[in-house]
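A protein chain is absent from this complex, but the other protein chains hold their places.
Our next item is subunit A:
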Amino acid sequence: MLRFPRRRLAAGAVALAAALAVSACGSKTGENDTAGGVTADTSGDTVKVGLLNSLSGTMAISEVTVRDAIMLAVEEINAAGGVLGKKIAPVGEDGASDWPTFAEKAEKLIKVDRVAAVFGCWTSASRKAVKPVFEENKALLFYPVQYEGLEQSPYIFYTGATTNQQIVPGLDYLKAQGKKSVYLVGSDYVFPRTANKIIKAYAEANGLTVLGEDYAPLGSTEFGTIVNKVKASKAEAVFNTLNGDSNVAFFKEYKSAGLTAASMPVVSVSIAEEEVKSIGTQYLAGQLTAWNYYQTTTGAANDKFVKAYKAKFGADKPTSDPMEAAYVSVYLWKAMVEKAGSFDVEKVKGASDGVTFEAPEGLVTIDGATQHIHKTARIGKIGDDGLITEVWNSGGPVKPDPYLKGYTWATGLS
């Protein structure tokens, strides 16, 4: 009964092939004349933008909050009249925490939906996967997460921190506190390994001793040995580039081993308000983080952002640095488009230098040469209430330097 007759199978195969051919034709509709690029469709009274985030899979926990923040910005802009008189029509796609899917969906947004810009991606792996797609089609991506630097694509705007706006200030802070030695703990992939390479170069030039470095595979939850090694090293501080679930296991083990924020503080670069909630303040209180924005950052722009976010998504939902950077990216795009007076990608890029926005983190300015933004670096301390309060800041926005050209100790890198 269950065996298919061969003829029906063949018919099925033909139908499948036909369906594929049709969809292949469909994806051609967006292709256009201008020298290898695809022009955005801005003919109607709306302008489409693409939102590309993982709504499923292991990254969904973080990326959903970024999607929410982007939607909030879109709604606010639409309520205020839109961009160049056109309302923004968001087209959402799910990257599913899978890098090839990100590339596929990016291509769809650009060619089929013909969006004017795309906002999204979180992991460096997903950004690297979509980068060639945006460059080939000359389309715009706004990337909202802190990353390892050493990249500068002409079609990507980076609104999160590069290394000299997050990791280097974190190290400066430790140095200012009189710490002489650190231990490096990270997840085993591109961001922590690159970050630690930079940290080691910094340490060598600044009289800081790196007593050891250990990597755990993403998702690893057995930290007994690593914490033993950290403890035995008697380092004065730990620099933590772990990502995701591993942080939970690491901090539980850390506390059980009798290590505290007072005896050996941990500076983390991937733990924001949302992650603090899922690890537990019992284990985190007193530890340090390096970011550019906290929910507690003062200023009228942030009060408005936090209030609007909580009103829309729930009073118990914290706002965090990547969310803020994503929210800001939509406003920056709007300001660039208005300055250029056009949705044309090259014109928008040309208008980018010097565009400013009064962001929740404070005034941010686009650096047209690197397509990164000037951001204030902030070191924060995790409190018993799960919120992070600033203990140090860079005094003003730091000029982005993705290749660390302004630092003599970094010459051997990249």
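Everything that follows uses one rule, which is that a residue touches a chain if its C-beta (ideal position, glycine included) is under 8 Å from a C-beta of that chain, and two chains touch if they have at least 3 such contacts; residues count from 1.
In this section, contacts and distances are computed from a predicted model.
A.B. asks: Leaving aside the chains on screen, match the unshown one to its UniProt name from "Glycolate dehydrogenase, subunit GlcD", "Glutamate synthase (NADPH) GltB1 subunit", "Molybdopterin oxidoreductase" or "Branched-chain amino acid ABC transporter permease".
C.D. replies: The record names the chain that does not appear here as "Branched-chain amino acid ABC transporter permease".
A.B. asks: Which of A:D172, A:D214, A:E338 or A:D353 sits in contact with the chain that's absent?
C.D. replies: Touching the chain that is not displayed is residue A:D214.
A.B. asks: Can you work out which residue in A:A205, A:A232 or A:V391 touches the chain that's missing from view?
C.D. replies: A:A232
A.B. asks: Which of these, A:G44, A:P100 or A:G224, touches the one chain of the complex that we don't see?
C.D. replies: A:G224
A.B. asks: Touching the hidden chain in the complete assembly: which of A:A60, A:A235 or A:A377 does that?
C.D. replies: Final answer for the missing-chain contact: A:A60.
A.B. asks: Counting contacts across the full complex, list the positions on subunit A that touch the omitted chain.
C.D. replies: Contact residues on subunit A toward the absent chain are 58, 60-61, 64, 188, 214-217, 219-222, 224-226, 228-229, 231-232, 245, 248-249, 252-253, 255-258, 274, 277-280, 282-283.
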